[in-house]
Each structure stands twice: as C-alpha cells, then as structure tokens.
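For this view, one protein chain was removed and the others were kept in their places.
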Amino acid sequence: MKYYDKLVFELSQEGRTGFSLPVNKYPAAPEVPAALRRESALNLPQVSEPDVVRHYTNLSQMNFGVDTGFYPLGSCTMKYNPKINEEIAAMPGFGGLHPLMEDSLVPGARKVYEEMNKALAAITGMHAFTFDPCAGAHGELTGLMIMRQYHLNRGDLARTKVIVPDSAHGTNPASAAVAGLEVVEVKSLENGRIDVEALKPLLGPDIAGIMMTNPNTLGLFETQIEEIAALVHGVGGLLYYDGANMNPLMGVVRPGDMGFDIMHLNLHKTFSTPHGGGGPGSGPVGVAKHLEGCIPAIKVSGFHGNFGVILRAYAYILSLGKDHLQKVGQFSVLGANYIKECLKDKYKLPIEGVCKHEFVFDGLINDGAHDDVPGATTLDVAKRLLDYGFHAPTIYFPLLFHQALMIEPTETESKETLDAFIEVMRKIADEAAQDPMILHDAPHNTPISRPDETTAARNPILKFQDTL
Amino acid sequence: MSKIMEGLKYSESHEWVKVEGDVAVVGVSDFAQKEMGDITYVDMPEVDDEVTAGEEFGALESVKASSELIAPVSGTVVEVNSELEDTPEKVNEDAYGAWIIKVKMSDPAELDALMDAVAYKAAIGE
Partner (left out) sequence: MAQLPYLPQTEADVQAMLARIGVNKLEDLYSDVPAQFLHKGAYALPDALSEQEIRDYFASLEAMNARLKVFVGQGAYDHYTPSVIPYLCSRSEFLTAYTPYQCEISQGTLRYIFEYQSMMCELTGLDVSNASMYDGPTAAAEAMKMAIACARKKTRVLLSATLLPNVIAVVKTYAKFHGVEIGMIEADGGQTSLSALQAELAKDDVAGVIVPSVNRYGIVEDHSGFADAIHAEKGILVEYCDPSALAVVKTPAEWGADVAVGDGQPLGLPLCYGGPYVGFMTVKKEHMRKMPGRIVGQTTDKEGRRVFVLTLQAREQHIKREKATSNICSNESLMALWVTVYLSLMGPEGMKQVNKLSADGAHYLKAELLKTGQFEDVFPDKPFLKEFVLKYKGTGLKERLEKAGFFAALDTEEGYVSFCVTEKRTKEEIDRLVAAVKEG
C-alpha cells in the first residue's frame, strides 16, 4: 500500500469537465422562479474523467479487502465474495427495473423473492421472510416491531420490555430502544452462557420477549436453549434470534427448530455478499407461522429492500444447494477450533471447550509489562498484525472481557492461511513478552501510522470546506 | 495514585461536590478522569434543567467510551461550565478545577449520603 494524499477537490480546475451528456433538443422550459432558485455557488470538483479514474484507483490501493487478505473478524463473517454474484447483480434486465413496476411486469424479480423466501425458510426453519430491511440492525428493529405488533394484536399492552444478554452486540439494545422497548439485561455465567437462574426472576407479563443469538457473541452454543425457550414462551413472550452468528449453523442446526419465533439474517455476512466498506447489506427477517400476519403493517424501507444484495445472496445459495450447505457450517467451526487450540498457550483463553465459528481471547498471557513500560494491550496486538499483512480480529468486544480479541476465520480460508496467521500471532506474542514497545508503536509498515483520534473528536474536521 | 481533594463530598459514581451556600458545584474526581482517558466531549444539561440525585444528568465521552454523569444531589441547574464545550480536556488537566454544573439544591440533606475524602479514598481502594 502506498500513501496517496490527494482529495478529489484538490484535483479541480475551473472549466474542467468529466461528463458526457447529449445535446439538448428541446424547447427551453421556463426557469425555476428566482425566489425558489439555488443562490449559493455549487463548489463541486471540476475534474476530467482520466483524473477521476486515477484518483479513485490510487485511493483503492490504500485499502485492504477480503480479496487482499485474511480478516479474522469475530462476528463479521468475512468470507469470500463470489464474483459470479457480481455478474448477476449487474445484469441490465434487473438493474433497469423501476421499483413501482407492478408484479405482472417483473415476474423474474418477484420469482427471486419467492424462491429466496423458500430457500431461507428451508435453511432456518422459519416460515416466511420479509426482505425490506437493509442491514442487520435494520432487521433487528423490524423483528422487534413484529414482536410488539404481535402483542398489540392480542390486545396486550403490558409487554414493554425485552430481555437482552449482557454479552449482546450494541445494536441489540439500541434497536430495542428505537422499537420502544425497555431493555432488561440478563447476566452471563463465567462460562459465557446466559445464566438461566438469573433469567427466571426477570420473566413476567411485561416481557415482550428475549433477544439473543446462538451461538452467542463469545462463539459458544447456548446449550440451555430449550429451557430458555420454554421459560420465555411460558410467560407468553417471543424468542428473537440475531442471525449474525448463523454461519456455524448452516446445514447443521435451524433456529426455527430451537424455538425461535423471529429472526434476522445478515446477507452480507453468512450469505457472502460484499461488505462494500460498510454497506450495503441486507437483513431479511423470518417469522414463525403464527406471526406472518404481523409483517404487512411494518414498512421499514422505501421499496423492496436491497434487491441488488438479495440477487447476490440468491446466486450464492444456488451454488451451495443442498449439497454444500453443511460444509459451510462445519468448516467454519473447524477453522475456529483449530486456531484456538494452536494459540491458547500464548493468549488467555477464558472459556475452555469446543467453540463454534468464533472464539474470544482475553489478551496476551505475557504482555511484557516491566518497570515503567506498560504491557501490550489487545489494541497493540491488533495494530502489529497490520504490519504482517493481516487485518486485526474484532477487539474490545464482547465487553465481558477487558482485553477481548474475537477471532472468526470463516470456511473460505485455506489451512495455509490459518497457519500463517497462527505463526504471526505467536511471533507477536513473543515480541510483546520481549519488548512491548514494538507493539505500542505499531503499525510501522502501513501507509499511515496511528492516528490522533483524540484531536479528531475534540476538534472535528468533517468536510473539505472546513480546511479551506 | 489519584488526587483526592479535602473538603469535598464524593459520590460512589465518582462525582465531587463543593458546597457554596445552597449551591452544589459538581465535577468528577481525578480517578474518574484517569479511568476515562482523554475526554473528547462533555455532554451537559442546560441552565434551568432539573436534576435528580442518583439519576443521569449528562455524560463524559472519550474516543472509545461514554460514561454517565450521575447527579449527587437534586435541584435546578443554575450554571453550566461552557468552557468545557470547546476544551473538554480541562477535566483531564484539572479534575477539581473543571467544575461541570452548579445546582441550587432542593434538599441539602442529600449531602449526608455522600462520602468525605477519607471514605472516598477507601472506596476507590487507594
């Protein structure tokens, strides 16, 4: 990666054009009346096409992607993004469809939704899906709205709370708050799983349901799920499944069979659609049969969800078919357990035992702290990994462990990649034990070094115009 | 070792109170600012807002965290330290000098529930 410091505004020269529009053959329409016209200048960059191409190409070369290297990011499922999916998504017979075209004009597009509905139902054990949500958090929100609608339809206005484990991803309580539900936290045991005894006193007629994931955010299967489901259903509540951790269950276990009533999936995680630097995603929500009637009232996006993302995911599902689905689950679990076993003598493993697709270390066993030199932290390990050409794992999540390092290798990584990662992690652990300053000062080999985030937050510069 | 100032009252959530007549001047302890690290923003109430003892009245933010500020006493906010809007780092530099809000107390007896310097020192285990 090479440091390239231009912003497109800095390539601008008055009078340059980078567009090609046809000659205007129409009679001139009246101008917008002066009182309604834009007054201020429009200072967008004026750049030629070759310079635009060169600029963004150079920018891209300061970026790391799945196609560049390994992303062991726990809870993100950074698997390979198949290129056939891109080809399908770019087909003009899909790209040119206006979303307000009625169904009879677009039977091919409607068929994608119908077949995706069937496929996702088969994979998850849910009955029906809505494809409106555009991201996982959006799906969580939609699922919680469905949960509330279900109780409202029953005439039950007392269901104002939702139970969320203290290990949950931040979007869970945030989505609950947006959906108008009060969050009640249930504690985890030392072994990382939900404390069922702590759950029992929280249950009552004011509980709309529980929002959880399985495996949980530590990568551990919630072995008590049957009891948890019985307890929550027993007080008339519903079970919501956060599908971010669906990957290890592919072809092996179905959330619907475990008692979940509502769930979302992250197509940009489990179903291989690309992350795009932070989006677009898609978060379809599936429900059990008795909740299907709640869906139509809940309109959470402008049209039909992210069709382009759904197309990609469907192409992926067709490539898996019934034949390969199980390998996705099994190989994701294989890789995670392999890395765990190979590194647990260098990194603290707070919870022993078989994990699913991801697991958590709680920092280095020997962080090299001595005299006035502070020990190497998880952040330092993450930054040093960048020097070796790996993206860091997820750090400081879940909050249960103060030096959390969450690793998820996905099933599309070869054994050689896993071994290379293990070797580098061992090397970094040894570096820390010898001299933690190497890690404190990392990264050394990237286009830029550690940023001053404090100044960025205290004196925000959030647009180019601020720097003029 | 954090600095602990004599003559102030302290809450369990690390706020300090300096009593000036019927007004409580409120800030956060040196221990609190150390825990937060570099403070990037202080979320403060407005003058005339009501605060309630034990309830949130604002927050301290750093790059990676947000920590609630809990009112040690109840009353009406009469002054807010507007310097902290542009220079939140003053809380890091001088936790006892960088007061956050001044509250006209509605129930001064609430002060009795707070700790003195000695008790606070023991409470933070130093």
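Each chain gets a letter, A and B, in the order it is written, and its residues are counted from 1.
The definition used in the following text is that a residue touches a chain if its C-beta (ideal position, glycine included) is under 8 Å from a C-beta of that chain, and two chains touch if they have at least 3 such contacts.
Nothing here was measured: the structure is a model prediction, and the numbers come from that model.
Which of A:G236, A:P280 or A:P374 touches the hidden chain is settled by the complete complex: it is A:P280.
Shown as candidates are A:V178, A:A198, A:V235 or A:V424; the residue that touches the absent chain is A:V178.
Touch with the hidden chain on the side of subunit B covers residues 40-41, 43, 61-66.
By definition in this document, only the chains that are shown with their structure count from here on.
Per-chain Cα centroids separate subunit A from subunit B by 37 Å. Against subunit B, the residues of subunit A that register as touching in their complex are 396, 453-454, 456-458.
Interface residues of subunit B facing subunit A in the complex, by the touch rule stated above, are 38, 40-41, 61-64, 88-89.
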